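Everything below concerns the one structure shown next.
All protein chains but one are shown in place.
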Amino acid sequence: MFTLPAYHAPDFTSPELAHAPEVKWERVTLPGVAPEGYHSTSMYPEYFKIDGQWVLPRESRMDASVVIGEDGVLRVVENRNLKGGDKVILGRTENGQEGIYLHTRGFEAPDARPDDQFVFRQGRSRETSYARDYDRLFELLRYEKEHGNILWVMGPAFSFDADARRAMQCMVENGYVDGLMAGNALATHDLEGSMFHTALGQDIYTQHSCPNGHYHHLDVINRVRRSGSIPRFIQDYHIQDGIIYSCVKHGVPLVLTGSIRDDGPLPEVIGDAYQGQTAMRGLVKKATTVICLATMLHTIATGNMTPSYRVMEDGTVRPVFLYTVDADEFVVNKLLDRGSLSATTIVTNVQDFIMLVVKGLGLM
Amino acid sequence: MFTLPAYHAPDFTSPELAHAPEVKWERVTLPGVAPEGYHSTSMYPEYFKIDGQWVLPRESRMDASVVIGEDGVLRVVENRNLKGGDKVILGRTENGQEGIYLHTRGFEAPDARPDDQFVFRQGRSRETSYARDYDRLFELLRYEKEHGNILWVMGPAFSFDADARRAMQCMVENGYVDGLMAGNALATHDLEGSMFHTALGQDIYTQHSCPNGHYHHLDVINRVRRSGSIPRFIQDYHIQDGIIYSCVKHGVPLVLTGSIRDDGPLPEVIGDAYQGQTAMRGLVKKATTVICLATMLHTIATGNMTPSYRVMEDGTVRPVFLYTVDADEFVVNKLLDRGSLSATTIVTNVQDFIMLVVKGLGLM
Amino acid sequence: MFTLPAYHAPDFTSPELAHAPEVKWERVTLPGVAPEGYHSTSMYPEYFKIDGQWVLPRESRMDASVVIGEDGVLRVVENRNLKGGDKVILGRTENGQEGIYLHTRGFEAPDARPDDQFVFRQGRSRETSYARDYDRLFELLRYEKEHGNILWVMGPAFSFDADARRAMQCMVENGYVDGLMAGNALATHDLEGSMFHTALGQDIYTQHSCPNGHYHHLDVINRVRRSGSIPRFIQDYHIQDGIIYSCVKHGVPLVLTGSIRDDGPLPEVIGDAYQGQTAMRGLVKKATTVICLATMLHTIATGNMTPSYRVMEDGTVRPVFLYTVDADEFVVNKLLDRGSLSATTIVTNVQDFIMLVVKGLGLM
Partner (left out) sequence: MFTLPAYHAPDFTSPELAHAPEVKWERVTLPGVAPEGYHSTSMYPEYFKIDGQWVLPRESRMDASVVIGEDGVLRVVENRNLKGGDKVILGRTENGQEGIYLHTRGFEAPDARPDDQFVFRQGRSRETSYARDYDRLFELLRYEKEHGNILWVMGPAFSFDADARRAMQCMVENGYVDGLMAGNALATHDLEGSMFHTALGQDIYTQHSCPNGHYHHLDVINRVRRSGSIPRFIQDYHIQDGIIYSCVKHGVPLVLTGSIRDDGPLPEVIGDAYQGQTAMRGLVKKATTVICLATMLHTIATGNMTPSYRVMEDGTVRPVFLYTVDADEFVVNKLLDRGSLSATTIVTNVQDFIMLVVKGLGLM
């Protein structure tokens, strides 16, 4: 059975923390610009010494500034979202000497074997053994269905395959999907599957290319735009299957964001990348497990805004699990390069991945 | 010596074209939505029969509608940019029977060997012979420097390598760059190179990682934002080398667009994907050769908005050449899948590609 | 339910076949060297006109010569295996004009849609829909278990993952494996898994690296060599699980061949590449379905020696099915480049592939 790893707070009685100074800060003078020397966050828990207390921000992310609220609460804010007058923490050390302490091993078991950590820092390839990763994931998903929040991030490839699309719909229907983030393409291809049983004009089961099939793609977009929204389109055209359909039906929140190669867009798509990030972070803040499938830029975006921990309502700290699945070693290892060491990466075709997940959960 | 392939217009006296009907059209009722049955363009020359004449739009692109202007001029407009009342051409055949004729072989020599065409439709790999492609590219670039407009589309990898960055600067200085399209990342990494000689904190020549080097990246963005613009930043911080620096210095137009995984953005970056596309198409309309380097989404975006031909001021029709260079077969072949058959694709590391180009042109 | 596609022999009454000349031939003068102008086979059925009859060789392969036996039987022989005095068929046309007829569409249904064929000639990628391919494979394997002969060709990656190894063992135990071809590495890694539960010193389930674990690999080889054979090693060291173990236990024929990067070798490994090919062809001649997993050179080798058809004992002609599964598009598309058009290729991690197969067959 799955148990959450316990969180061990730093030992604040150790000399270097007990005698650490207060953090320094400076006010923002130009909106969207941090003062020189600002401290930038990582994905790990970081503590800041304020009024003699070591304070942990509730909702962190990588590469952002820490703003001390008038109420003393710490907010982790992207530099572009800083407001004039915000009190931004300064300092670029992480061992306490400037009142900042980075705590990378809070979730490690006291008896962890040294190479446990190492294993997950290695590059992974198509030749890595993933047997245990799958078993853990099945346990985790069952746990999170009851106690957590599972957020999916999906690339367009997903909707090219009838089985993968059906499997994902099954995950939604069985309560394993608490949020979905994707681009215009995934939603468009999936709705094309609902309306024409094709993706980019090719049958998603038989692989046959339909005559003039590329109009399927364009017509779906045009019709959703005519309907004015995806839910209205689903109603207008009696859509009855698919990933997007099932999310709408079950009230799963969707964040769709635009990319430079999109056509359309569908009405719900957020065209502005930075507004899109804000909407995504809205879902990420609730998530306890995040699964990214075959989408490089969305995966990096999500990895950057997903901290390795979450402070729950009752103040306890738990890990946030991040999975990345892609057929390309380059993509999954890019996440490692970015420092997202807590991620579990699997190199495979996401179609097969999702089939193994629904079967592993006993759903299909 | 390089000579442009001549354009051969269709034979409008052939029975199926001579007796073809006028195109049908319908007015837009809902802005941003095409009427059902709209005709969608390809990248090839397409002729539309209007008032007894076969008319070729001057500025086409893939997957857009054709609007008949009040002046009779044909504009190729993305569906999202359609305005209420626009007269949109209808029809989904391309052989004349609905007044629409697609002309795919306008630039083929009359004596073309049948497999000439075939060769360029094959998938390409790291094992394809590129010797002739390089020779042709060198000739083409020399020609275009005098007579055309060369547009570059660049992924972030470019600025990780000191040589590649220097080579690209050299191309700008020697007049081989008439426009540059990229994302926030390319510009940021390149300016980090200018300021710190690093990219993401790693020396772009020695590969040494600087202590706390990730702040280089964040600080560059923050400082450009403080300066308020890239040109002002260049001035404020006495920047003296790099791709962006040389473009600014030589007045090369830049279009920088945002993506979902960006931090920043730099002030010039267009955050909205669809406004970004409009700005990009502004440069593409002037281009006669487009070279896309190691950037999948930008390459697809550019491929979709780049027609295979351009109508010059004097009414003559010439080809637009599209090159895609990427280390990943998957990326270059994706362009083939999208139907961009006129593209030349090369599978290699773009660092080496640009070094061979500057050397092939005798610049370094 | 699965049904074999029927074979339609060519129409020998058509004028070009009815009036075709006899084949020409010439005797081999230098052993291992074909006469100039020799005809080279493809993987398709080819008929040769001899004594007024159109004769189909029973056991063909690609890129080999056709020898007319003294008994009139046609043997397809690699040039290196030609003997002095062999009567080798000459001719390089395939439409009958030299008495040679290539029959590429013998298994096509008369009502085949033209794009049916096309679909399978396209390059395939991680984004291709494989849903139908899996369904067909499950049906095919059930059919072949009863009526055919299933030959597996496996790369070393297979034995790195506890689940994949267990799944393959399960396939053997359930009668879905009639032969196995692999290299020294697959066998060595698998036996290391049997003896130490590691592969190259890393636990095949937990991924933990054992201290001094690389000796596991070397010691397994050394011990099998001491035992003198794999079956004796299994006995000497009480091996009780694994792919090789189950093949030995169930009498599944193994062909292990060497490669230039091997250590060892294990005693059963055939070090000479050309003797190895002969042994492999021995298994291929019996096979009706061949499945190649994550092994580029073995896959090409097997593809070259696997014809698209087999003449059964009773003289009927049936197709031979060839599957290639690899995480790398480059590998699967290489098979297409080689002309092996009848192959079904799937781009995925073979670990997941085999798990889906055992689950699809209801075995795990």
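Which chain is which? They are A, B and C, in the order written, and residues in each are numbered from 1.
Definition applied: a contact is a pair of C-beta atoms (placed from the backbone, for glycine too) under 8 Å apart; a residue touches a chain by one contact, two chains touch by 3 or more.
Note that the structure is predicted; figures quoted are calculated from it, not measured.
**Q** What are the shown chains that the left-out chain touches?
**A** Counting the whole assembly, the omitted chain is in touch with A, B, C.
**Q** Tell me which of C:C247, C:A301 or C:A343 is the one touching the absent chain.
**A** C:A301
**Q** From the list B:E16, B:E108 or B:E127, which touches the chain that is not on show?
**A** B:E127
**Q** Which one touches the absent chain: B:A20, B:A294, B:V320 or B:A343?
**A** B:A294
**Q** Sort through C:K24, C:R136 or C:R225 and give me the one touching the missing partner chain.
**A** Touching the chain that is not displayed is residue C:R225.
**Q** Can you list, in ascending order, the chain C residues touching the missing chain?
**A** Its contact residues with the unshown chain are 30, 32-34, 36, 38, 40, 63, 78-80, 92, 183, 212, 214-215, 218-219, 221-222, 225-226, 257-265, 271-277, 280, 297-298, 300-301, 304, 328, 330, 339.
**Q** Please give every residue of chain B in contact with the chain that is not shown.
**A** Within chain B, the residues touching the omitted chain are 113, 115-116, 118-119, 126-132, 134, 156-157, 160-164, 199, 202-209, 294, 327-328, 347-353, 355-356, 359.
**Q** Touching the absent chain: which residues on chain A qualify?
**A** On the side of chain A, residues 123, 125-126, 329-330, 333 touch the unshown chain.
By definition in this document, only the chains that are shown with their structure count from here on.
**Q** Could you label the chain A-chain B interface same or different, taking same to mean over half of its residue numbers are used by both chains?
**A** same
**Q** Quick one: which chain's Cα centre is the longest way from chain B's?
**A** Between chain B and the rest, the longest centre separation is with C.
**Q** In degrees and to the nearest 5, what turn takes the CA positions of chain A onto those of chain C?
**A** 180
**Q** Where the CA atoms of chain A average out and where those of chain C average out, how many Å apart are those spots?
**A** Chain centroid spacing, chain A to chain C, equals 42 Å.
**Q** Between chain A and chain B, tell me the centre distance in angstrom, where each centre is the average of that chain's C-alpha atoms.
**A** Roughly 31 Å, centre to centre.
**Q** Enumerate the residues of chain B that touch no fewer than two other chains.
**A** Chain B, residues with two or more chain partners: 330.
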